[in-house]
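The structure follows.
Just one protein chain is left out here, and the rest sit where they should.
Our next item is chain A:
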Amino acid sequence: MASRRMSTIHKLPGQKLSRSIKDDDDAWDGTDGLDDSFHSKSAADHHHHHHCHHHHHQLDLSEAELKEEVTRVLNANNPHAPKNLVRYSFKERFYKPVTAVDHLAVHFALDGNLLHKDSDEARRLSIFQLPTGLVPVETKVEDHAETPTTPVEDGAESEETGDEDKPHRTSSKRRKREAKITNQFNFSERAGQTRNNPSRERSCQTEPPPRITFSGTANQWEIYDAYFQKLQKQDKIEKKKKTTPEKKENFEVRKKSLLDTGNEEFAKVGRVAVIVERIVIQNTMDDIAQDFKYFEDASDEFRDQEGTLLPLWTFQYEKARHLSVTALCWNNKYQDLFAVGLGSYDFGKQEGGMLLFFSLKNSAFPEYIYSTASGILCLDIHPQLSYLVAVGFYDGCVAVYNLKEETVHPVYKSTASTGKHTDPVWQVRWQNDDMDNNHMFCSVSSDGRVVAWTLVKNELMSSDIIRLSVKGAPSDGSDGSQLTVISRGTSLDFHKQIDYLFLVGTEEGKIYKCSKTYSSQFLETYDAHRMPVDTVKWNHFHPKIFISCSSDWNVKIWDHTVNTPMFTFDLGAPIGDVCWAPYSSTIFAAVTIDRKVHVFDLSINKFEGICHQIVVAKKTRLTHIEFNPIHPIIIVGDDRGTVTSLKLSPNLRKKPKSKKGQELPKGSEAEVLKMDRLLSLLREPELD
């Protein structure tokens, strides 16, 4: 609107001049006006009106206002340029006015055709003028590129441009003609572009894979464990291939595992608990353990030749309090483990029995507990397979327990059909395996039979070795016939070296020397005692000596080639048991009912014992005694179900001294020699 108005002003230039003169005679600014103010325009109108006199839309100004000076400046600014541009400044975060506005207005633009001859374009074009032979390779390519794009311009070459399949031909044709210069100015490139498919980005994001941090250590033992497990797996696979699993077994195993899953944790703790129990007990009984290991009674030096017994642990089991200890046996393999058989010697009071295993490491509680219906009278642990235990009962049965099996019952038991004894079994002894490699043991009983039992697969097979029948004195009866009396066997022992030779002690007080090969006859008879022979034992070292004891207060030592005893000792009370020491051929110990333990060493004193000591409280009788194979201790059982362990003082453990300059012979030989010397001493007066 303003421009139109200004144009109207242009049409009247004269008027302008006049106006300015009229307005102000002094100053002629000559402000022309592209930026005429409304004011000035209105002033012009006003003037007009002065001439015309009547205009309605004229501004009425006072004289003072009319005389006001209005300054008009002529400058080269572009009236179309914006005056107050504002730009948002991202840096300062607000709208900032742009100060420098571009005032350049382009009124006219015309593209020219002239090229400077030194410019690149001109040089390129001039190359096209060159003869064909010198056309460089690039231009050919350019040619190529350009020819298909100029279909309209070059009508003459239109056939060739379409010929893209035969580039060589076109190029050769090209060469003949002058190289075409593409027109830079009005050369219009007609390019066709297909519609570009809008590119879309499609991505999908998966859930991040779950991550866990894994760490491990590589120690020597971890590597070892890994290999070991692998080995075990391999072994298992091999075993599975070999054995065909029985369904029954599997079922039982499964059943057990069902029970176990509830108690698994506790089952595992069980093993550990056993160890800890031992540790705790060792702590509480620390002094005893120390004594056991290290204490040596120094006062023995002053005591001439006598020795003492130091009490160590006592082993008790509450449920066995009412039973008597009827058998004791040390385990050969684990020399801290011993077996205790419990029953009753009282004919009237048979209350069942127990088989307990104690370890010296834990005196508070037995390691193994087996309950039996009938009282146990004897037991023997297999010398090599220390998990097999043979037991003889009061009711005449024999049984074999396997400690490795996890059952409370014996693995073998004799029954009436398999030939059990009809009277209490007083002694069992393991034998060497027979020819078929079956284990066997022998038992003796009051029914007068010595029976050999063989463990064949699942059962016991018995065979009589000998019947203890004696031709009795002719009766006073009318017939005059001789009676065969059956002797009741009460003890049994096999020779250590000679396999077939054994001794049987009887209730009548006789001892029979027998051989397995002769089943009807005795090799020798010894009139030993007046009362039942409680124990017969061969000497550990000397092959000819054995010892016997009986309730007639006597302990007798024999040479089996001689019919009379070598030594006789009267101990003043019925004797329960006697036992040779495993480390010396001349030492033995006996227990009597008056609570005493007697230890004798024949090489020191042939007539008296070197130790007589009361070891238990009043009113208990001692029933059995055993020496430990390696430790210098003995265990003594009594009729209250208690086993007491005692340590032998040094005097009781003397070994033969070597004379100066003499070589000490080996242990067993020395012992034999010792005994021989003793015997020779005895015999000389006899010979005389």
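Basically, contacts are C-beta pairs under 8 Å (C-beta built on N, C-alpha and C of every residue); 3 or more make two chains touch, one makes a residue touch a chain; residues count from 1.
Methods note: contacts and distances are computed from a predicted model.
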Point to revise | Absent chain [UniProt protein name; select from "Dynein light chain roadblock", "U3 small nucleolar RNA-associated protein 14 homolog A-like", "SKP1 component dimerisation domain-containing protein" or "GATB amidotransferase"] | key: "Dynein light chain roadblock"
Exercise for review: From the listed residues A:D102, A:E121, A:E238 or A:D286, report the one that touches the chain absent from this view.
Suggested key: A:D286
Point to revise | Identified contact with the non-displayed chain, of A:L66, A:L231 or A:V408 | key: A:V408
Study note, to complete from the structure: Given A:A64, A:V272, A:A298 or A:A416, the residue that touches the chain left out of view is A:V272
Review point. In the complete assembly, which of A:Y334, A:Y500 or A:Y518 touches the absent chain?
Key: A:Y334
Practice item. Touching the hidden chain in the full complex, which residues of chain A are there? Just list them. Key: 219-221, 223-225, 260, 262-263, 265-277, 279-281, 283-284, 286, 334, 359, 364-365, 367-370, 387, 403-404, 406-408
